[in-house]
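For this view, one protein chain was removed and the others were kept in their places.
Here is subunit A:
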Amino acid sequence: MTPCSTWGLLAILRKLRSNPDKELRLLLLGLDNAGKTTILKSLASEDITTPTQGFNIKSVQSEGFKLNVWDIGGARKIRPYWRNYFENTDVLIYVVDSADIKRLEETGQELSELLLEEKLRGVPLLVYANKQDLGHAVTAAEIAEGLGLHNIKDRDWQIQSCIAIEGKGVKEGLEWACKNIKRK
């Protein structure tokens, strides 16, 4: 992550200082190879990732404010365990590989199942349309269409295009997430 975007993140956190000692729980889900761990690592300025067996967690802290980001592996075999992490989630972040058109239907299926979960009811949804740098990537609008986001009526949602590997767009998504929490 560039120093510039790190400052951006700190600025968001500072804006939330009115909420001292508040901990936020962000849950990162999506298919394998969507880029969840890369988004997580970009928060800590790390860059090397391996497929996630189990989960990773990172906390970004600033002046009594704590952002706990949970990144759960996306392999089919691990997906049944996602539900163990639903409790007390403040924002659900769903990551989509915009260049993996073949699995757009599969990822949409997983998402609609998540939205039916009782424990995630009303939890704001942020969708990252990742890997926008790849030539055959489809746009965020097309992803939103494919996932049927416009039919969601029971919660706030937002789609954000990003290039996690360069840290681009990640900040903007979190900004939306934090703003949404504040409003609650």
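The rule we apply is simple: contacts are C-beta pairs under 8 Å (C-beta built on N, C-alpha and C of every residue); 3 or more make two chains touch, one makes a residue touch a chain; residues count from 1.
In the analysis below, contacts and distances are computed from a predicted model.
Engineer: According to its UniProt entry, is the unseen chain "ELMO domain-containing protein 2", "Ribosomal RNA-processing protein 42", "FAD-binding FR-type domain-containing protein" or "Origin recognition complex subunit 5"?
Structural biologist: "ELMO domain-containing protein 2"
Engineer: Can you list, in ascending order, the subunit A residues touching the missing chain?
Structural biologist: These residues of subunit A touch the chain that is not shown: 32-33, 47-51, 53-56, 74-78, 81, 84.
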